[in-house]
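Only a single protein chain was left out; the remaining protein chains are all shown in position.
Up next, subunit A:
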Amino acid sequence: MDILIENFGPLLEALGTTLMMAVVAGIGSLILGVLVTVARVSPIPILRAAAFGYVQFFINVPLLALLILAVFALPDAGLILPLTPTAIIVLIVYEAAYVAEAVRSGVNTVGVGQIEASRAIGLSLGQSLRYVVIPQAMRAVVQPLGNVMIALAMNTALAAAVGVVELTSRVNKVNLVYAQPIEIFTGAGLVYMAIALAIGLGTGWVERKVAIVR
């Protein structure tokens, strides 16, 4: 415990980076994921195919492989970005695929009759998605989205492998000096657990507020 207290400042700063990555990537992946879902249920075949390909690609490639590709292969292709934004962008596009799958399952809970009715009263496709389908779909998938967000928060730890100084990376450095992996990594594990619990509790609260009682 002493070690964690002695290194409180640097660890807190690194925790800040972890939380910042989780929040920015969380919001980004929710927005991108919903857009992908919209493309997937749209009547335009090429959009549907593109969205399908996007989801399949990112669900089937490990995040670490994507991070290493983005950090080491893109510069060879002439695109070099700072490390933390690179990691956040990769997290957004990766988790968006999972968000899209969750939201799509929510879209399937919206009755076909409602969509037909919304078209019948003269709403355009965009309007019926915006006012009828997506709000109901999102309410139905609060819990699955919460799980995706928890996974995202845990996945930020992989950024340590490509040089981002977040919690895991900082904890590794502290351990390098003190050589007490069990104490140090247990401490870090508890912090990650607290983050996951906070997201889980928040998700439960939101779900109770917005749940559609059927």
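By definition in this document, a residue touches a chain if its C-beta (ideal position, glycine included) is under 8 Å from a C-beta of that chain, and two chains touch if they have at least 3 such contacts; residues count from 1.
We take it that contacts and distances are computed from a predicted model.
Asker: When you check the chain that is not on display against UniProt, which of "ResB-like domain-containing protein", "Glutamate transport system substrate-binding protein", "Methylmalonyl-CoA mutase family protein" or "Electron transfer flavoprotein subunit alpha" does it turn out to be?
Answerer: "Glutamate transport system substrate-binding protein"
Asker: Using the touch definition from the top, which of A:V23, A:I89, A:L123 or A:A161 touches the missing chain?
Answerer: A:A161
Asker: In the full complex, which of A:L12, A:I27, A:A49 or A:I80 touches the chain missing from this view?
Answerer: Considering the complete complex, A:I80 is the one touching the chain left out.
Asker: Which of A:P62, A:P85 or A:P181 sits in contact with the chain that's absent?
Answerer: A:P181
Asker: Please output the residues of subunit A touching the missing chain, sorted low to high.
Answerer: Counting over the whole complex, subunit A touches the hidden chain at residues 68, 71-72, 75-76, 80, 83, 160-163, 165, 169, 172-173, 175-182, 185.
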